[in-house]
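Notes follow the structure.
One protein chain is absent from this view; the other protein chains keep their places.
For reference, chains read A and B in written order, and residue numbers begin at 1 within each chain.
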Amino acid sequence: MSDTILKVTNVTKRFGGVCALDNVNLELKKGEIHCLVGGNGSGKSTLIKIISGFYKPDGGTVEIDGIRHTQKYSTMDAIAAGVQVIYQDMSVFPNLTVAENIALTINKSENKKLVNWKQVDEVAQQAFDKIGVQMPLHELLEDMSVADKQIVAIARAILYDAKLLIMDEPTTALTRKEIDKLFEIVRNLQAQGVSILFVSHKLDEVFEIATRFTVLRNGQNIITDETSNATREKMTYYISGRTIEGENFHADIREGDTPLFEVKDLCLENGFENISFKVMPGEILGITGLLGSGRTELAMSLFGLYPPTSGQIFIKGKEVKIDSPMAALKNKIAYVPEDRLTEGLFLLQSIQDNISVANIDNMCRKNGSIDEELVRADAEKWRDRLSIKLGKMEDAIGTLSGGNQQKVVLAKWLETKPDVLILNGPTVGVDIGAKYDLHARIREIVKDRTTAVIVISDDVLEVIQNCNRIIVVKKGRITDELSNEGLDEATLVSVVTSRS
Amino acid sequence: MKKLLKRNEFYVSVVIVLLIILIQGKSGQFFTSNNLVDLARSCILPGILTLGITIEIIAHSIDVSFPAIAMITMYSVTEVATSAGYTGPVWILFLAAALMGTVLGSINGVLAAWLKLPTLIITLATSSIYMGIMQGVLKCRVIAVMADPLERLSETYLFVAQNKESGLTSPLPVLFLLLIAVIIVVGVMLKYTMLGRSIYAFGGDPVSAQRAGFNTVFIQIFVFAFMGCLAGLGGMTRTVLTGSCQPTTLDGYEMTCIAAAVLGGTRLSGGVGTVKGSLLGVLLMMIVSNNLILLGIPTYWSKFVTGVFIILGIGISSYQALRAQRVLSASVLETAPAEKDAKEAVRK
Partner (left out) sequence: MKTKLTEGLKTRRMKDGDMLRLLVIFAVSFLVMTILEPNIFFTKKYIVSMASLFPEYGILSLAMMLAMISGGIDLSIVATANFSGIIAIKFLIRFYPEGASALTNALFLLAVLVIAICVGALCGMLISFLIAKIGIPPMLATLGGADLIMGASLVLTKGSSVNGIPAFFAEVGTKTLFGFLPVPVIVFAVCALIVSFLLNRTSFGMKLKMMGSNPTASRFSGINNGKITFNAYVLGGMLSAVAGLLMISRANSARADYGKSYVMQTIIICVLGGTNPNGGFGKVSGVTVAILILQVLSSGFNMFPQISNFYRNIIWGAVLILVVIYNHLSEKYRVKKMAQAMEKKKSESALQK
């Protein structure tokens, strides 16, 4: 009886002409917590879907607990073999109670026709006992936090006597405290003999919870090793294939300049408190912190989405009141949001429309009609200046790649000639090449010393490389301010994650 | 307590109580036996239909064709029975109407599930088609004197209430039992059968429901078919209660039922709805439309007043939801909520 629970051998998977996985190997020992690491497009999601039977590999084999699975391996087979996957969207029912969410699927799979509510409660309680957590059984899931929903998803998975639990980016939306709780559950499960495969790109978690890790890049194995052997620098190199190159951004700050943007004692109920900072001409200010630290709330508040409850905002020395996104636009504040697909872009509309929408009121003639030629000329100007790769201006923006889409969002805001440009997670979901491209553009913007640029990000590397000054936010308050001069990643990470 | 305030049922109950107090206070007539019986009688038809639409709304589907289904089945069955001089048991006629309604409803269901077409538009279209068939192809007419069994049923009562003062009598038709039966069937189905729970699951998150192994195509077809069945029964009920067959009698009835369901807490976005809530909604609508006259308000005000209530009822819960979205719910400062929730809140 071997001690290997999962053995993936030489698995290859193609989609059309693209090779998503190229002879990939993965091995998990029983009772191990293993982390699958890789950036966007590395193939880790595809690999998970093959292990769970959602995709069929074009080559190679999947072996679970010694049983080699055939080409007919389906999701039902995977479940029967003891594999449970918890995807990022968790597949829970917000309108049902905790207990029913846990018991429903297993009752369904046992083909029950009637519902016994007492049994539902018992089943749910059993699951909670197994993972060592207690939760109110009769609360509706929609009233609960993302972290709690995840615990319910885990409880549900555990009912199936899972031998291998796969979790896809489980910590993306969790706070530090919630991550601790999750890891406690995970260790608990490990103690009961469940093996766990974690998919993540967050290095801290990899080091904290996993015994071994495997790095994928471009669909290929890069390395598999014990976490004790890894360092942050090595990991960054494994994942991206490159070390920190190029110079960190250096700002040309002159004496006597008025701040382009200043915030004094800004407060938002339940959001943040006493936030004060300045942005001088030529600077790029970075704001970083863990998820749930208040950094996104701050960004949204500065754009009027959650108007601040008290405090002052000054643009080029003049005080302004930002009580709505319309007011923000009027005062020439621009916000590039983190989720471009739902917040930044109109996927079905044309590229040209996406670029011109924020500034459209300024493109009208006296009689109210839009100056089509001017709009077109401007759109083409941005296409060239930002090197956006597109077919025709009339094409739907859904046809562009992630990096080019983000460039369009940037163009939309640059069109408004903003005084303040706030970028939240500007390179999320963007491939490496486009990432550096976007960074270069952002650096160019501050050259004319008329626009304040603020980059908000949880990508520590991004912030160090592109911001001359970095503010750290924790629990809605500014806790540290650092210069990027001589700052290395490890130091910044420890400042961000320290409990102070 | 806070949770109680959030639920529509609470508000509807409060409004009902207030209205009753008002009406009783002004006219002293609300709690008379014949008024109560009239009220109960007026709830039979909307009760049956509203439970049907409630199930559909839970399953994230909207249906405006059920009055048309009710009318065409009602007309067809009555016409055939009357011209053939039918003298058999009356429940067979009801069965026939239910079957016909089920078939017509299934058509809606198939179009919605297989072709994934938007339900509002499909049911608008089928509504038009069925009415057109009834009025054009079948050349419907008013049937004043119906087949014997139907005529007899319309005179069968559970009991007759008599208002001792005014001498007015109000019979409670035996079909009231049909309403009770439908309530029991729907109630049990929704709460105690896997089928019912699957409807809630589907309405809550169709993708997750499919992943969990539920047959989502069947669920969609079922809710429309079931509504069709209830519509058929409803149509026959209408005929029996009014004593004659008037083919266009339910025109525009869909709004009354949808409003009653939504007032009772059924969420348009799907996944939420109860039998109790919808029945309260029906009760409120019926009190408003029937008893206004006791407050001295002439009948031609009735539609306007009903409209006001609908807007108020839907408006209150919509507004609460809107307000909740505009503020940060949990505090970053203390327990740090998940950012995803905060961002999902800025949807409007």
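Going forward, contacts are C-beta pairs under 8 Å (C-beta built on N, C-alpha and C of every residue); 3 or more make two chains touch, one makes a residue touch a chain.
Just so it is clear, the structure is predicted and the values come from calculations on it, not from any experiment.
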| item | value |
| --- | --- |
| Touch partners, limited to displayed chains, of the chain removed from view | A, B |
| Residue among B:T87, B:S128, B:T156 or B:T169 touching the omitted chain | B:S128 |
| Residue in contact with the excluded chain [from B:V80, B:A181 or B:L322] | B:L322 |
| Full-complex contact with the absent chain, from B:L117, B:V217 or B:L241 | B:L117 |
| Hidden partner chain, residues of subunit A it touches | 15-19, 303, 305, 324-326, 328-329, 335, 337, 341-349, 353, 356-358, 360-361, 363-364, 368-370, 396-399, 402, 412 |
| Residues belonging to subunit B that touch the chain removed from view | 62, 111, 115-118, 120-122, 124-129, 131-137, 139, 251-252, 255, 258-259, 262, 268, 300-308, 310-311, 314-315, 318-319, 321-322, 346-348 |
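Please note the rule applied: only the chains that are shown with their structure count from here on.
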| item | value |
| --- | --- |
| Subunit A and subunit B, separation of their C-alpha mean positions in angstrom | 44 |
| Residues of subunit B touching subunit A in the complex | 191-198, 200-201, 203-205, 207-209, 211-214, 270-272, 326-343, 346 |
| Touching residues on subunit A, where the partner in the complex is subunit B | 91-96, 100, 104-105, 107-109, 112-115, 145-147, 172-178, 268-273, 291-294, 296-297, 300, 305-306, 338-339, 343, 475-477 |
